[in-house]
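Heads up, one of the protein chains got dropped from this complex, but the rest are sitting where they should.
The chains carry the letters A, B and C, assigned in the order they are written, with residues numbered from 1 in each.
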């Protein structure tokens, strides 16, 4: 057993850290906590910078546009990326983070060649069309119809909670191609150009007053049948594989560590009754308790990385990373806003306020939703209970 | 609206306080926290003292052996009783606290005359036979058979978690007299003399190393049919009425206040890093937070008392008193043991230790079970959700 | 001991409830987010016409002279609908300071206007580095001749953007965190040297930063005695805090009602999500928290009404309890609503934001637990 990184890994870490220090634009730095607040022009520019460096999807092999990083290097990379305060890139999250790996495994050669290069360069932005108004936690109940007519599927229905749809070019979809059997079995996986006639996009305003997601309506939308991924009726299985792939990355621990570090630094600078807030015995105790939990989660990632090294992929038990991570992140953001004192009640866009206040209040609001998206805490706990602990389902 | 007691109530409070101060034997005082540790001889003696004072069941009308207290006076009485540190009297808990009110409402004149006087004097000790091995939370599933043969019911089956059965004289029982219809409908309510042939009692040792409850086995036990309370098949309704009556008293808030006061006094005397523990900023903050919760619960009893004054009996919403009270009591006992430092790990019967350590460790163990007995927290939360908030059952 | 509401209380409750239903809506809240004031002067005027500004003020100034439980009833209903009008800051804070400490001429100058809704008055007492401590006061008032000259900066002045008068804490003696030596001044925003910076709070209301640069104020603008402003301020803030707690309980109740309705109606996996045990038990916890918070509010309100020595303690208990309860309830509500709970299209999110602002207003849980500790003598 060893706690330290190897000297190669340490060297890589230093290289990444230094590069981000030197190359992250000031207006991209320290934007992590606020969540979805990075302005879109800035995001595309930052995408391009990373693409040119070859780090837009560093976990991919070099021949596919990545940097061929090992699991540990990838972890180090993500950790240091967060550590510079840059927010997750929504321009790559669903495209390179989810769809590309799926296409590489289950897509046709044509699909791979047609779509992946533009994902890398940032030319094509993708969004994900899974949830529907009546299919949230119960995703398999989805209703959106796709009927094959000649060379085209004809789509009718609605998707919702589609992140970035109003800035995206393409969407990948779970659609119902068969309603006769078990509900999981009639689902297929399609790719659609958002410029296709019949698609209407309506942004949904979140509690942050931004619109990070949209409703997408489909009215007799014709999608060429070569845009089917996998076989007809394989959609549920593909979605499962895609989510499987995401498990380890479902919770960005680097952002958590960045957040708790932010709280610590802030409380060193804030004055309370003549002393730094961090010296207030109750505050420092809360901070210490959170740091213990954050460290334990970080060590858990180390432990899972060790398992990955010897080839055991994390199964459903990795669900707990997302449950615990999101709930812990929420507690960190609670303390972050607590550190602000009266300023914690303020909303954004006021010259008087510095960025850290803006990040704290937006970030706090955002943190309340992390336990909802990507499989709510309730769903994940049920997965742990039934799939990991094997408690009876009925 | 008024927060203070009336001058009559204040006078009564002073009288009760003074009487307990003067008349509570030293070996009965400060025994509340440990739970079920009061030795039985002592308990009977204490019962007799209260009986002679006319305070064994002060909420009863004078003609029935009580002191005819109003709801508020009764609250004051219970509060001050706990405040002297005397533990709840198991010799009256189920007899006068539960069965007697039921007999007064639903029993025959003969049953009342035969049983209630001996409950008052402490001559007859009762225990309650509701739970069975396979009917705990799901009480209506009870299996114990009672078949009417001539003038007698013949009982076969088993009860469990029967408090005090090994010191009791009589037991009241829910038994199954009909298995044909809905499971709630075939249940009847019986009284049985524990000396009847065919009854075997086996004490169950609790985590405290005491045996506060027993299993009671019935093998062809013959119970005269005049010992039926109410009509055949009315048992479930009667049990409901009995539990209804108990709702407000289901959680003894006086004991909670006594407990938190104990923690506060202890932390004033304990020295930590050269100062009283209560001056440790983190400890005092925890204490303050608990005191706020304890006070809020106390005020809730005040609020319910006000409602009782104008005649509105607490409905199922009063379930929350027990849920919150027992969970809060557990947190108080956690802090109580925390205050002890290394002594918190010690077990009893050591001369070196004073009573407060004994009470703390026993009481801590006991507190972990309060959320189980008398309707578990889970059951009570379901009651609140479905009966108070009217959430759909199916 | 009596926590019953009289029929007069209940009749006010009914009037307020029907007013909130008729003259207010969540869509009004949505619109007001883009309004710098965050409330409607028209609605404010209507409230004044109903006599609500003068609820607890003496008849002499146009008030109804009712007991403090009416404040609870009124604010609980405001809280249910999240009515954004600045009742607490005007009636319990600014106007109340004049009522409790002002000279007869000050009272006659100010209170009738508060009662009629024509004069807006709030208090300015928080400063940078003082967090929630109301005794932290670096703003100086220097006497030169007949007048005082005030310099300093106040932050988060509640509803300060529409105020016609500020009651400002200043230091006339002792040092920055002392309770003695604080003097209250009435200052109008038109005075030379007064500068306002508008702020918006998370729940869309207004506040401001108030900067005073050598602002002149005659001695007749002192409220109460020189150097003796702290007890007045403390009393007014306690009353405002108790009022806020009542408002919070109303918000808790509304959050629970909305959540229960949603759980009963939204189906997943073929049945209403309210039939699942985890949502049921969470909803039960929301109910429990609300019940306890409500009791703490009754106690605080009755303590103020009866002017018991324990009223400050009772207020800190209520604020600590309500802050955590409101926060827990609204967080749980968002979680139970899922995605829609996180949008401005649903109503429940407004309660989350109000819960956060309410938690912070007049001191967060830390502040009140700390104050509770000191007041109970350990």
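The criterion applied here is as follows: a contact is a pair of C-beta atoms (placed from the backbone, for glycine too) under 8 Å apart; a residue touches a chain by one contact, two chains touch by 3 or more.
This one's a predicted model, so the numbers in the text were calculated from it and none came from an experiment.
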Selected residue (touches chain absent from view) among B:138, B:151, B:220 or B:268: B:138
Interface with the unshown chain - residue positions in chain C: 276-278, 281
Sites on chain B contacted by the missing partner chain, in the whole complex: 131, 134, 136-138, 141, 160-161, 204-207, 209, 271-274, 282-283, 337-338, 341-347, 349-352, 361, 364-365, 368-369, 371-373, 376-378, 381
Chain not shown, touching residues in chain A: 1-6, 9, 72, 264, 268, 278-279, 284-285, 287-289, 291-293, 295-297, 299-300, 302-303, 305-307, 309-310, 317, 320, 323-324, 378, 380-382, 384-386, 388-394
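To be clear about the criterion, only the chains that are shown with their structure count from here on.
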Chain whose average C-alpha position is farthest from chain C's own: B
Innermost chain by mean C-alpha position: C
Between chain B and chain A, distance of the C-alpha-averaged centres to the nearest whole Å: 52
Distance between the centres, which are taken as Cα means, of chain C and chain B, whole angstrom: 42
Two or more partner chains touched - positions in chain A: 282
Residues of chain C engaged with two or more neighbouring chains: 279
